[in-house]
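Once you've had a glance at the structure underneath, I'll fire off some questions.
Here the complex is missing one protein chain, while the rest keep their positions.
Order of writing sets the labels: A and B. Residues in every chain begin at 1.
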Amino acid sequence: MFSSALAEKEFYVLKYILHRLLAMIPVLLGILLIVFTLMFFSPGNPARQLLGANASEEAVWQLEEQLGLHDGFFVRFFNYLKDIVFHFDFGTSYSTGHPVMEEVLARLPYTLKLAAWSASIAIVLGLITGIISAVRQYSTFDNVATVVSLIGVSMPNFWQGLINIIIFSVALKWLPSSGSYGPEYWILPAVTLGTSCAASVMRTTRSSMLEVIRQDYIRMARSKGQSEFIVIMKHAFKNALIPIITVIGNMFGSLLGGSVLVESVFAIPGLGKYMIDAISERDYPVVLGSVLFLAVCFSLVNLLIDIIYCFIDPRVIEQYRKEGLKKKFVAKEAVANEA
Amino acid sequence: MLEVKNLSINYETHEGIIKAVSNISFSVEKGKTLGLAGETGAGKTTTALGIMRLIPTPPGVVKGGEVILDGISLYSLKKRQMRSIRGSEVSMIFQDPMTSLNPVMTIGDQISESLRIHEKLSRADAAKRAKELLELVGIPGERYSEYPHEFSGGMRQRVVIAISLACNPQLLIADEPTTALDVTIQAQILELMNDLKKKLNMSVLMITHDLGVVAEACDDVAIMYAGEIVEYGTAEQIFNEMKHPYTIGLFGSIPKLDEDVDRLTPIKGMMPDPANLPEGCNFQDRCPKCCAICKKQKPESFDIGNGHLVKCHLFSKGGEANA
Partner (left out) sequence: MKRRTTGITLKKRSQAGEIWRRLRQNKASMVGLVIIIVVILMAVFADVIAPYDYSQQNLAERFQGPSLKHLFGTDNFGRDIFSRILFGARISLKVGLISVIVSVAIGGTLGAIAAFYGGRTDNIIMRILDVILAIPGMLLAIAIAATLGAGLSNMMIAIGIGSIPGYARVVRASVLTVKEQDYIEVARSIGASDARIILRHIILNAMAPILVQATLGVAGAILSCASLSFLGLGIEPPTPEWGSMLSSTRQYISQYWWLTAFPGGMIMLTVYALNVLGDGLRDALDPRLKD
C-alpha cells in the first residue's frame, strides 16, 4: 500500500497530527460551555448596562428580549457558539461597549511578549540547572539548586515581583518598576515570572536526566569513546526530553495564569491587567472573554507539544499506529504529582 | 595482547567497602578467546568495565593493578587518550540488547557514531560503511534508518555487534552477549561472533555464566569467584583436568544428558557478601575440602603445570594434592 517504509511513517505522522487536531475540538467546546455557563450565571444585566441606570423597566425588558436574554440555556449557548465561531464575537464590554475581541487583540501583544520572555527564561534556566544538577548529583550545586527551586516554588510570584521592585527599583534604582516603554521595563517582570516557573522545569529535568543517565545505552555510548559532553547532551538529554516537554506544556498554564498577577504588579497593559480591571468594574464579558482566549491559547500550546512528541521519540508514532490515540495518562500523572 | 595484572576494584558506599575485584591477573592472546566464567556477582562485569575504564567513579575506586593493551598501560593514559582507544582498539558488548541501543537514534546513526569519532569519516562515508557492517552481521543495509524498537532482540544484538566492530578493534569484550536471548538465537549470535573474530583476527574476552558457551566458544578459561580468579588455563585443562573445588562443584551441578542422575548436586551455600569477605579463602564455607589453613590464610595462585593456575591451598607446595 505504501511506496516505502518511510512513506508509511510519514503518513502516520500526518494522521497523528490531524487526529490530535480533531481531538482538540471537543475540549474547546467544553471550555466554551464552562465559560458560557459562568457568563450565564454572572450577575449583571447587559441590557441595563447598555441603557444606563435611569432606563425604564420596560425599555430594559425590550432590549433583553432583543438581545435574546430570555431564551433558554441551550438556545443561548448555541447562539454564543455561533457568534464565536462564525463572527469571532466574544461579547461586548459592559464598560466601554466595544467588542471584547477588539480589546483583547489590542492588549494581547503585551501579554504574549511577557509570556515569551518569561518562558524563555524559565526554560533555559530550568534546563541548564536541571542538567547540571543531574550530572553533578549531590554536589553543592545540586543541593543549593534544589533548595533555591523549592523556595522559588513557594514564593508567590506577585510577592516576588514586589520584592524585586523594592530591591531593584527602589533601593538600587537599577530598573524601572512599571510600564512598558522600553526593553529595560521588561526585565523585572520577565525575570519574576520566569524564575517562578523555572522551578518545575528544573526539577523534572533533573529527575528525568537522572533516570536516563542510568540506562545501558548511555554506558554503550561512553564505551564507543564518545566525549562526555555529547553523551549527556545528545544521548541522554534527547531521551530525557519527553517528560520535560510535558512539564513545559503545563508550565505555560502557570505562565498564563501568573501573567495576570505579574502584569498587575508591574502595570503592564496586557490581557491580564485588562482582566483584573474588568473584575473591579464587574465587566463580565471582558473577564470571561479574556479567560476564554487564554484558555484557547493554552490548548494550542498543548497541541503543539503533542505534535512535538512524535518528532522527538519515534516510538510515539509506532504506538499510535498500533493502539490509536491513547493519552499518556501514566506519564502525565507522574508529572502532575511532581509539579 | 591484553594483559591484566593484579587488578583490584572496590566500590566505596556509605554502607561499607565492596571488594568487587581482588587482585586478578589474566591475559588474552591475539586472535584467541578468553572465557571469564562465574556466577552472577562474581565481579565479571566489573572486570570488564575496569578494562574499559568505565567504572563509575563516585562509588568505584580502582585500587591497584595494571591493564596493558597491546603494550599500552591503559591506566596511565589521559582521559582524552583513553577515549580514543575506547571503541576503536577495544570495544564492549553489553548484556541486554533491548536496553543497549539508544531508542531515539536510528541504528545506522549509532553505528556511524563510532566511525565518525575515531576514523573521522564524513556523514556519507560513515553511512556507507555502516551499511556494510550491517550486511556483515546479517541485516539488510536498507534498514539503516530504522529505530531499535523495530528490531527483535536477536537483531538488536547483531546491531550492537556491528557497532562494536565498526572500527576493527583488537579486543572485543562481550559481557554475557547471549544471556538475554532465546536459545536458538544464542547459537546464531555465537556463530556470528566466531566468524567475525576469525575474519578480523580479533581477540575476545567472553564473559558468561553459561559453561556451555565457554565450551563452545573459548580457547582459554578463567573461573571467577567472589572477585578472584580461582582457576585459569586452557579450555582443555579446565574441562578435562579441573582442579579447584569450586570449578568441580560448578561442573558437577550441570545436568548431563548421558548420565542417569536422580538429583542435581548444587554447591551448598551462597557466595559471600563482597562487603564482608571472610578472612582466609572466600570459598571456605562452601568447600567440601576446607581445612584449617583455608580459614586463616588466603591462598595464592599455584601453577600446576603448563600455565594451569589454581588458587587453592590444596595445591600449595605442602598441600594435599601434592602430598
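The rule is simple: a residue touches a chain if its C-beta (ideal position, glycine included) is under 8 Å from a C-beta of that chain, and two chains touch if they have at least 3 such contacts.
Because the structure is predicted, anything quoted here is derived from the model rather than measured.
Note that the absent chain touches A when the full complex is taken as a whole. Of the candidate positions A:V100, A:L127 or A:L256, contact with the unshown chain belongs to A:L256.
Of the options A:F41, A:Y181 or A:F229, the residue whose C-beta touches the omitted chain is A:F41. The omitted chain makes contact with just one of the residues A:L67, A:L210 or A:I308: A:L210. One chain is missing from the display, and on subunit A it is touched by residues 26-27, 30-31, 33-35, 38-39, 41-43, 137, 150-151, 153-159, 162-163, 165-166, 169-170, 210, 252-254, 256-258, 260-261, 264, 275-276, 279-280, 284, 287-288, 291, 294-295, 298-299, 302, 327, 329-330, 332-333, 336-337.
Basically, only the chains that are shown with their structure count from here on.
For this pair, subunit A with subunit B, the centres built from the Cα atoms lie 52 Å apart. The touching residues of subunit A, counted against subunit B in their complex, run 5-6, 215-217, 219-227, 235, 238-239, 312-315, 318. Residues 52, 54, 83-88, 91-92, 94, 96, 99-105, 113-114, 117-118, 145-147, 149-150, 160, 163 of subunit B are the ones that touch subunit A when the two sit in their complex.
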